[in-house]
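To keep things clear, I will list the structure first and then write my remarks on it.
Complex shown without one protein chain; remaining protein chains in place.
Just so it is clear, A, B and C label the chains in written order, and each chain counts residues from 1 on its own.
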Amino acid sequence: MVGGGPGAFIGGVHRIAARLDDRYELVAGALASDPDRARAGATALGIAPDRAYGSYQEMAARERARPDRIEAVSIVTPNHQHHGPAKLFLESGFHVICDKPLTTNLADALDLAETVRRTGLVFGLTHNYTGYPLVREARALVAGGALGRIRVVQVEFAQEWLTEGLEETGQKQAVWRTDPAQSGPAGCLGDIATHAYQLVRFVTGLGCEAIAADLSTFVPGRRLDDNVNMLLRLSQGAKGMLWACQVAPGNENNLRLRVYGERAGLDWRQEDPNDLWLAPHGGPTRLSRRAGAGVGPSAAHATRIPAGHPEGYLEAFAQLYTDLAERIVAHRERRSPDPASTLVPGVEDGVEGVRFMEAALKSSRRDAEWTSLGTT
Amino acid sequence: MVGGGPGAFIGGVHRIAARLDDRYELVAGALASDPDRARAGATALGIAPDRAYGSYQEMAARERARPDRIEAVSIVTPNHQHHGPAKLFLESGFHVICDKPLTTNLADALDLAETVRRTGLVFGLTHNYTGYPLVREARALVAGGALGRIRVVQVEFAQEWLTEGLEETGQKQAVWRTDPAQSGPAGCLGDIATHAYQLVRFVTGLGCEAIAADLSTFVPGRRLDDNVNMLLRLSQGAKGMLWACQVAPGNENNLRLRVYGERAGLDWRQEDPNDLWLAPHGGPTRLSRRAGAGVGPSAAHATRIPAGHPEGYLEAFAQLYTDLAERIVAHRERRSPDPASTLVPGVEDGVEGVRFMEAALKSSRRDAEWTSLGTT
Amino acid sequence: MVGGGPGAFIGGVHRIAARLDDRYELVAGALASDPDRARAGATALGIAPDRAYGSYQEMAARERARPDRIEAVSIVTPNHQHHGPAKLFLESGFHVICDKPLTTNLADALDLAETVRRTGLVFGLTHNYTGYPLVREARALVAGGALGRIRVVQVEFAQEWLTEGLEETGQKQAVWRTDPAQSGPAGCLGDIATHAYQLVRFVTGLGCEAIAADLSTFVPGRRLDDNVNMLLRLSQGAKGMLWACQVAPGNENNLRLRVYGERAGLDWRQEDPNDLWLAPHGGPTRLSRRAGAGVGPSAAHATRIPAGHPEGYLEAFAQLYTDLAERIVAHRERRSPDPASTLVPGVEDGVEGVRFMEAALKSSRRDAEWTSLGTT
Partner (left out) sequence: MVGGGPGAFIGGVHRIAARLDDRYELVAGALASDPDRARAGATALGIAPDRAYGSYQEMAARERARPDRIEAVSIVTPNHQHHGPAKLFLESGFHVICDKPLTTNLADALDLAETVRRTGLVFGLTHNYTGYPLVREARALVAGGALGRIRVVQVEFAQEWLTEGLEETGQKQAVWRTDPAQSGPAGCLGDIATHAYQLVRFVTGLGCEAIAADLSTFVPGRRLDDNVNMLLRLSQGAKGMLWACQVAPGNENNLRLRVYGERAGLDWRQEDPNDLWLAPHGGPTRLSRRAGAGVGPSAAHATRIPAGHPEGYLEAFAQLYTDLAERIVAHRERRSPDPASTLVPGVEDGVEGVRFMEAALKSSRRDAEWTSLGTT
């Protein structure tokens, strides 16, 4: 693991996620940018002293030289520190699991994509919400034609935690997520709007032709955006709206996706992740439950326990790790992985996310002018 | 009553609304554009034959001449038939209760506004959702500072009933609401987006500086828009999004307003109108119930029965009639009306609604360019 | 109308309910036990002075003698004053609409039932929750076999309004409803448990073989029960539980019925009356909405406006009046009423309700011993 020393939110999440299905063992780490803190943190987590590294460069070099070298590395540093270690570990022959957004600029993103292609290694980007069983069910429903041609997509991701200037209190999460030097030029946009956008792509399979974005910073003194209002023009004539906000009291982590097609609509909310609503036009709305009656194999693949025993965020996150474990083993065994394990977002999704951020920033600077993502 | 013959949806609603609190008696009508159907319809509703008129012109002229003349008239015709009768009845000395939108173009709207000012008569526009007790509570909460300065507004009004080409089956509601000759140039925009916009204004008290609208028509052969995606720039720096849709399976009449300020957020849904959620930043979210503990006088004014006995659409609609009755009586008695009765939208709100429609049409034609409503 | 002078809760509700569908006109009344208050109250409601009576006896006698006599009378007095006026008006040839519970003892109930049979007049008992469209849908689903043989019934009716000794403050509703002289020997049991029990019978069609009841009075000084815990043995081997409570903070008027059969379960809540949940075993749960897709004719009969425009308590109450109007007109016209109008509970349901109360009181006195209702 690179980054994620004691106290970091997402590092701990990655470790639980890796452990939950018993497919990984944490044996080496460079957990902080300061060498002493890095080593102390690693030791506190039970990593052997000789694999508690002071920097990711040291870790890559020394692991590469070990007979019992790691197979994969998780990169859970702030955004501006994704590209460096990801590239180095790939070049050193390790599979990489990287937190999102991929990078803070498109050049770095394209460079990583090229590196992944060249090395042929596994690269997973932890857009963790795609690990929820009912998100996979939603994807399967759309792919299977249950909605017909898609017309309208509504996605939102609202939080409340930055309603006040929390970064001024020194709260670690708030500090780096509102700091352009660590987060890059996108605040709320990079932190959560990218999740929302990836979720749209994952479930609908649609591309995005153009966006019109209106970014705002409401909290005085804040240096990055904390609200994103956006119109979407998706492929195949679909239209969408995306709202991401970190100053919305009453919303903890309220990611919600609604998709409406010619034949049906669907609705899923991250805070009630065990419920999926499907409304066929002209019939009663149906509530599908994780592991419940009528739910298909792609959801069943991604769950552990019977219906009514709620799974949550950690299980969805773990699903990405578990799917990537299958891909890593398949790579080692020179076989094809179980197809159900191939849905984890990868480096190309990361490139698309960076294109999305750059287009949004450009559109907002131009007064919400329609802006292409440059790929279509 | 003008319009609303047997079979019309909204005419029947207006009649129940007028009757519910026992403040009106239906004694005269010109209920259809065809004179024979108009008279037959009126008789069927128990109107005396000599007051079952063949046209609104006849009704205005003959009622004016009666000693027991009506005091007020309800106009519930399709949109293109609001201006004519509204103006004539005002000129004839009658108070007017008119369905929304006010007119199909701004010139007519301004003309009506001038007529109302000149005659000094009562004019109510039935933006019925403003009659819900908890909508009035929400307005009072914002006005009282519970939210602090407003930052973000999210409003949506989603329906499913036009998912297919219902107008091709001859269904009466679908036919006129998708016919430019009867509805004017705005489809979904005029039918429901105007309600959503008025609700924003009613609750927040904010003006609108500019909108960026992306209108779509998804159903093949439909002549008016059936989906409205819109960004809002409100006064005092607030930002908003408005979504109105009539092709969203699973949504019956899903009007929802969320408002987020520096200190709290609020959330209200028309389909659960007896619940209002207030989330103060840093504390648990509170659920206020119509007529329940902690709900203030403006909501209490607009309800009839104890908490837990749900009120709905008809009661909210009736509230407008009841408030207007107080204003009509006050006008007759040459006194000030009870202030709680003065919240019913009027002709100026109607003008604003028409400006909103015209700006949205213009913006959408110009590829969602930011467009001013022309008032600020 | 007998009883229900200004200030009474249920009298006002009956008047709105009678008016809502325009099938009744209020022309005569004896609205209070005190003659002067009775007459003043009637006049205040717009009743002509010569029909503003000082007592129900006067009203029955004088109305009987008028050529324009009333057709039906609503009795909305406290429980102990149902039998007297109901019997007298029936004997005088008037149809009767009576609030529940029918009477405060079985002898009176049986006497009324005999009177109704003898006179052949229409008698409606306002168990108003049976007027909700989706309660009628639930009944139709059970009758149509959607649930299969019924196994388990769970019904509850919880309120919070008597959590403290409200009767000591003089609050009118609390005073009479906790006074044995006006309510009879059953408090919460008569006030709301009877509604719950009637709802079970209405929806399931099952009889009740025995009950085991544990009544409690929690508020110090209160003279009637304020909590009812009960086990039910229903016909055909079904088992049930019934909970009624008036000291449950957070519950306003929380009547809920769940029925589970061999093939499916259903769930309805009065506070969300526009939703009905049907869970077929082995498939996704389906949400039916009032007036929505897939809802049958008995529900359609009992609604006025499209799906998504919520109806509530007053509309359900009005449905009873409207159905009774059809039965009264059919009686007048010596024809059979529309079958859809015949579901309103009648005097036999009232007798059953009194049996239920008496059995519950007896069981509770005997330490929750199983007690038959005496009919099966």
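As a convention for this text, a contact is a pair of C-beta atoms (placed from the backbone, for glycine too) under 8 Å apart; a residue touches a chain by one contact, two chains touch by 3 or more.
Here the structure is a predicted model, which means the values were calculated and not measured.
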item	value
Residue touching the undisplayed chain, where the options are A:E63, A:E137 or A:E311	A:E311
Listed residues A:E114, A:D272, A:D338 or A:D367, member touching the removed chain	A:D272
Per the touch definition above, residue among C:V27, C:A40, C:L106 or C:V152 touching the missing chain	C:V152
Residue, one of C:G265, C:P337 or C:G350, that touches the chain absent here	C:G265
Residue, one of A:R39, A:H95, A:K239 or A:R289, that touches the chain absent here	A:R289
Residues from chain C at the interface with the omitted partner, ascending	151-152, 154, 156, 160, 163-164, 212, 214, 216, 218, 227, 229, 231, 233, 239-241, 243, 245, 247-251, 258, 260-267, 277-281, 285, 367-368, 370
Hidden partner interface residues of chain B, rising order	278, 282-289, 292-294
Residue ranges of chain A at the interface with the undisplayed chain	9, 12-13, 15-16, 19-22, 46, 159, 161, 251-254, 270-274, 289, 292, 304-315
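As a convention for this text, only the chains that are shown with their structure count from here on.
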item	value
Far-end chain from chain C, centres as C-alpha averages	A
Chain A and chain B, separation of their C-alpha mean positions in angstrom	43
Separation of chain A from chain C, taking each centre as the mean of its C-alpha atoms, in whole Å	55
Chain B and chain C: spacing of chain centres that average the CA atoms, whole Å	35
Contacts with two or more other chains, residues of chain A listed in rising order	278, 285
